[in-house]
Each structure stands twice: as structure tokens, then as C-alpha cells.
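Sharing a structure here in C-alpha cells format.
For this depiction, one protein chain was excluded, whereas all remaining protein chains were kept in their positions.
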Amino acid sequence: MTNLKLAALNGDKQRRTVIAVGHVKIGMDFVVIAGPCSVESEEQTIRTAQKVKAAGANMLRGGAFKPRTSPYDFQGLGLKGLKILEKAKKETGLPVVTEVTDPRDVSWVCEYADVLQIGTRNMQNFSLLKEVGKVEKPVLLKRGMYSTLKEWLNCAEYILAEGNPNVILCERGIRTFETYTRNTLDLSIVPSVKEISHLPIIVDPSHGTGRLSIIEPMSLAAMAAGADGIIIEVHYNPSEAMCDKDQAMPPEMFASLMRRLQALRIHMNDVNGIH
Amino acid sequence: MTNLKLAALNGDKQRRTVIAVGHVKIGMDFVVIAGPCSVESEEQTIRTAQKVKAAGANMLRGGAFKPRTSPYDFQGLGLKGLKILEKAKKETGLPVVTEVTDPRDVSWVCEYADVLQIGTRNMQNFSLLKEVGKVEKPVLLKRGMYSTLKEWLNCAEYILAEGNPNVILCERGIRTFETYTRNTLDLSIVPSVKEISHLPIIVDPSHGTGRLSIIEPMSLAAMAAGADGIIIEVHYNPSEAMCDKDQAMPPEMFASLMRRLQALRIHMNDVNGIH
Amino acid sequence: MTNLKLAALNGDKQRRTVIAVGHVKIGMDFVVIAGPCSVESEEQTIRTAQKVKAAGANMLRGGAFKPRTSPYDFQGLGLKGLKILEKAKKETGLPVVTEVTDPRDVSWVCEYADVLQIGTRNMQNFSLLKEVGKVEKPVLLKRGMYSTLKEWLNCAEYILAEGNPNVILCERGIRTFETYTRNTLDLSIVPSVKEISHLPIIVDPSHGTGRLSIIEPMSLAAMAAGADGIIIEVHYNPSEAMCDKDQAMPPEMFASLMRRLQALRIHMNDVNGIH
Partner (left out) sequence: MTNLKLAALNGDKQRRTVIAVGHVKIGMDFVVIAGPCSVESEEQTIRTAQKVKAAGANMLRGGAFKPRTSPYDFQGLGLKGLKILEKAKKETGLPVVTEVTDPRDVSWVCEYADVLQIGTRNMQNFSLLKEVGKVEKPVLLKRGMYSTLKEWLNCAEYILAEGNPNVILCERGIRTFETYTRNTLDLSIVPSVKEISHLPIIVDPSHGTGRLSIIEPMSLAAMAAGADGIIIEVHYNPSEAMCDKDQAMPPEMFASLMRRLQALRIHMNDVNGIH
């Protein structure tokens, strides 16, 4: 793969990047990141955070800056949203993953985020990539909805080349002709990434499918394919969600998913011992 | 989903189609179909059949009629190939899955095949669909590489409407912009099919990825996503394969995959009991 | 381009295939093929044929065998439809282009068709390609909606290799993520074909766009891009059309399009003299 000096495995199959965030070691443990699509209110965020924490999630997700197709759609609460995330972290102990969309915001968003997320629309926003490459916080880099593996890893390379070694890749579905699902979740990218890169990769079946009913099987499949984790949209009351209502998972469903994932996790560890 | 009278679940979530082929019940058991891309010789086919049988495969695949991009590429052995498959079946007891490409061949190919395969390029060859709809053998209907879920189920409907209720769907990867894999294996179609149709669905990670190294994780992921089986290209000596050399799995690798699948199968049964 | 022995230019840029059908020389003149999507009745077909003839069309299109997504949709009138086309030809003198979908039908459909059409869903129906390769009638080979240039030319090669040199390629739009148009009309395939093949290529902006309002600009663009002709769906009363109602052009609109095309044609001849 041309031009990958830092993101590539370069022959050393043992050297896999492990990124510690709070108690979880991404790239070693299987990480579950959960929470609302967007931070809408203190109550919504904290109640959702408590629910996902109780179910066993490792980190809290929530958007304060929302890149939306239309300028007239809800754009997120901004700083107010970040402060709510801070409170939710204090309440639950869960580290916070939140999106940053503007290079001018990176330094101060770092004060609230444990992991900075780069969204699919900004995968090749190179100014933003360079900026998050200069800070110390890990970066969750979503795959562009039109992006090849090669292009994606080159975007990770932009971050790594600036000095930040902690990039977590996140498959979130690519754009195809199929309309039954919102995107086409490309799970084959998981072993493909493992084959040529040392970076951890997680999967977002919420955006990847856009259908609540198939998030669970795709989460189990992601684990079976070798993913290092998943990121799931959970809302304590999906019918009130201000965005992505159709894919927001209610807490009880998330708790059930977590039980199945934990069981499969034990089994996968056994399976990995079988040759 | 418009116009699906027979292939759709139509509200009865319990009524799932189960198709008995030899000892295996497709739609109830997890079926593994394995064998060479094309039947090249008696030795190649029988040796490969013995290997996959020994590893625990349930059925033998092998093409006697090969639809190839170029008219100058090997087109299969035709009747001679079918006779070799018949011998392999006698040797191993494995039922035979083989492709039919011409409506004029359907009746006599039925004498050799236990399951008739319709390839991706013929998914919307309606003359052929109607013809296999008139016989008693089960049909393995591959998804067109450009096909939506709706179109695919309508093709099954063509077969069902002619009177043959035994259609097995097979996801084999769709065509996207990604080039690292040969196709993009769309595992989300598995729970999607389960949601709206009662037909069984299996997965072809060999064609779906075109990369030997990632067939195993995608097979495990297919099982975790709820697939009713997989179909794998195995060649007793891949370096000699006349087609799809890069994705043909050697027997030892297949045996290892079978062990992992069998372990995961037991675990999945357990996991399915967890709520 | 691998394996193209007959369809490729192979260095001789002068040798372009010219196919005479009635008075028109496809590959030399700009041909306009027009008529209804499907033959629905004698009145509909003959009235439409008279209208397109009056407007200057060179050939009549009309489907007697209709490959439809659903088995419950109108499938065409079959032999009865072919007999109606025969009458329309007698009335207007227009040669007939009609689709054949089954290898068993090729020989007798030849008695009614001046040009045999292979539809997009059958582009890689190799049994059918071989059969039309054995007859003397020219073949209009539509591009598969998922097909690369290389695959398409290999399908032409299947026909040429059987002995029929008269293949007309037809771009009809490919499948992409865009939904505003029914397909994405790929006009860049026109000069691409001219660059590597000697076969004539025409464009189908009716299926290619699926929107009546943009068929005219895309027809003019096809001519400007160097296409050898266009094929247009016209219905003397679109509101009655049994298929593809939204893209069927009423006769007056077609007549206006023809006037613009004829004017542009004269100008293009001038433009081609400018270096």
C-alpha cells in the first residue's frame, strides 16, 4: 500500500497499537462505546449514560457538534453540549468520545473529550486531521462513506505523521445502491485492516445499517470478524431523539445486546485458541 | 415489499422454509457447502470432495458450466464434469450443488444435481428462473452483484410462483468502489432477509471477498449474523486451480475453519438462549 | 484490454464497423430508434410507429418479451406482440428492434426482428449471447447496469466469436447511489468505446435517466460525445403506457427533439471539420 510509512504493519505482525482510555485498552480489550447521537439535554444525556454504564458500556458517545445535511437541521449544542458530557462523565466515570468538525475547535474540545471523533464527512478534511495529529488525545477516525481502504489509511497517516500515534479506525458503512439499509456495513474491512495495519478498528452498526432491528446481529458479526469494538447509538427514549431516531436503541435492548456480546466474547476467546 | 406474495414472511414469523438435502436441513442446521470452483478432472474433484467430507462439509460444490467474463477462458467440462460430480458423490455421499446457465439444460442437469445453482450473472435471467421453478430440485439463488434486496426476493418469487418452494438465497458480495476485496460482502443482508422473508440464506465469502486470508473471519461473521450456512471454494491444490486461484482454500485451512465454525456454532446456540 | 481479439480496435483506427439496417448505416449515420417500451396493442404500436416515422426516426423499437422485476408485472405479448411489430413495419417501412430473452426463442424471433436486442439483465447471459452470435441479424447489446467497459466488450466478444460481426453497443445507464435519476447515464463510455473498439455505440437516455424532462439534453449530449445514435421510448399516449410511464415521451416532444438533433447533427459535422 503506497506511501504508508506509519499506519502500515510493515512486516511486524506483532506490533499492534493498543490505546488506553480510562480502564479500557482499545486494540486489546473489546470496547463498547454507547450513547446518544447528539447531546440534547442534561437529563437525556445523563440518563442515557447511566443506562449504558449499567449495561456494561466502556465509553460514552455524544455529539455536541453535528454535521447535518441541511443547514436548517439541529446542529448540536456546542460548548453547552460538551459541558453536559463533562457532567455525564463525572456521574458515571465513562470516558467521553465526541466529534470535532473545525480545526479551530480542536484545542478547547480536548478539554472535554477523552477521544476526538472525526466524522465520515470530514475523513479527508486534511486541515482537521493535521490539527488532531498535534494533540495528545486519541482520535476515532470514521471511514468516509465513499472511501477505499487505501484512502482511509492515508487519512490515519496524516494524523500519525503529525505525531499522534493513537488512531482508532471506525467502519460506519459505505454508500452503495442498496436502499434497505441506510449504508452498506463493510465488515470485510475489519480483517483487511488487520492484514495491513497495526491500528485498532471498531464498527458502527447504528449508522452502518440505520435499522434498529439488525444492529444486534451486525454487532455480533463485527465481533466474530475480529473487530476491536463497536459504537452504538443509545437513547433513553428513542421516540424523543432529535436525530437518527430510527436507529437509536432503547436501553433494555442495549442491555440484551451487551449480554450476548459478553457471552460471545468469552466464546471467541475460546475459538481463537482452536486451530 | 411490493409484489412478494410467496417469498415474503407476510406476518407469520414462525413459518421459515426448511429444505432437506440428504441429511442436512437447510434453514434449520448450519450447512457448509465446499468444493472446487470448477470441475477440472476426476482426480481433482474426488480428492477435494474427500477432503471437505473429512473436514465435516455437508455438501459438495463444483461447476461444470462456468460463466466466464471472456469467451476464451475455460468454460467448464459440461456433461463430463457432471459425471465426475456424480462419481464424487458416490465416493463421499455428499449431495452435489452445481450451476445451470441455460434453460435448455435444466431438466437433464437435474439428473446429476441435488441443488441447482443460479449464478450472480443470471439472477435476472427470468427464462432460466421459470425453468428451475418447474423442477423439484432445490435452487441456490445467488444475489446479483448489482441487486437490491427487493429485486433479489422478486427473483426468488419467479421460482416460487412456478411451483418450486425450495429456494436458498446466497449472498456473494456486491459491486462497489472498494478494490481491496473483489466484491463487498454485504452481511447486513442476512438479518434483512430474515426480517422480511422466510427463505434460508447462506453466504459465499470466497467470491464475496476474493482474498483467501479473510475468508475465515467472514465465515465466522456470517454465522454470527445469523446465516444458515456458507459456501466455500476449496481445491486440494490451489496452485493448479483453473479459475479463482486466489480465493481457493487448501484443505488444511478448510479443516481449521470447520473446527472454528463448529465451536462457534455451539456457542451461538448458547448465545441465542440469552436475552 | 485482455482477451479482446475481435471487438478491439487492435491498432487499426480506420476500421470501424458499419452495420446496414434498411436504409440506415449504423456506425456511419446517426441512427434514431424510437417506439414504445412494450407492444401493448396494435393501435398503440402502429399509431406510435407512424408518429416516430413522421418525426424522422430510422427504426422502431418495441418489446414483445419484457423482463420485469416482478413475476406479476406485465410480461409482454410474446408472439402476438411480434406480429403487431410486423404490421407496424409494413405500415411505416421502419425496421424493427426487439428484445430476445431466451436462447430457445432466437431463431424464430429473427423472423420478425431486424435487430435483436439483448437487455441489460441478460448482458452476461452467455447462452443467449452465443445463440445470437450464430444468426445473421445485428444485435443491440445493452450494457449491464453493473458492467465495466471491459466486461461489456467481452460480452460483445462472445457474439463476435460465434461468427456474427454486427454488434451495436448501447449505453443505458449504470447503477449508482444517485436517486434523482433512475440510473446514471455514463456518456464518457462513448468516447471510451471509440478509443478501444471498432463497434458502434448508441445511447438510451430514456432508461438512462428515467426522467422525461432531461431526455432531450442528454440526447444532444450523447450526439456531442460522439454516439452513433440514440434509442428513445415514445408512446402516442404516455398516460396509458403499461410500463416505464414516467419516461415515455409523447410524439410532439419527440418531434421537437428530432428537429434539434437534426440541427445539431449538421453542426457537429461542421465542428468535426474544425481542428
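All chains are identified by letter, namely A, B and C, in their written order; residue positions are counted from 1 within each chain.
What we mean here is this: a contact is a pair of C-beta atoms (placed from the backbone, for glycine too) under 8 Å apart; a residue touches a chain by one contact, two chains touch by 3 or more.
Given the structure is predicted, the values throughout are model-derived calculations rather than measurements.
Undergrad: Which one, C:Asn10, C:Ser41 or C:Ser192, makes contact with the chain that was left out?
TA: Of all options in C:Asn10, C:Ser41 or C:Ser192, contact with the hidden chain holds for C:Ser192.
Undergrad: Suppose we count only contacts with the excluded chain; which residues of chain C make the list?
TA: With respect to the unshown chain, the touching residues of chain C are 146, 148-150, 174, 176-181, 184-192, 195, 208-209, 211, 213-214, 217-218, 220-226, 256, 259-260, 263-264, 267-268, 270-271, 274-275.
Undergrad: On chain B, where is the contact patch with the chain that was removed from view?
TA: Chain B touches the chain not shown through residues 175-177.
Undergrad: Mind listing the chain A residues that contact the chain we can't see here?
TA: 2-3, 5, 67-73, 101-104, 121-122, 124-128, 144-146, 150-151, 154, 157-158, 161, 175
Keep this in mind: only the chains that are shown with their structure count from here on.
Undergrad: Find the most central chain, measuring centrality by the gap between its CA centroid and the centroid of all protein CA atoms shown.
TA: Per-chain C-alpha centroids ranked by distance to the global centroid put B first.
Undergrad: Tell me which chain's centre, taken as the mean of its C-alpha atoms, is farthest from chain C.
TA: Taking each chain's C-alpha mean as its centre, the farthest from chain C is A.
Undergrad: Which integer distance in Å separates the CA centroid of chain B from that of chain C?
TA: 35
Undergrad: Could you give the separation in Å between the centres of chain A and chain B, each centre being the mean of its C-alpha atoms?
TA: 34
Undergrad: In chain C, what residues contact two or more other chains?
TA: 175, in rising order.
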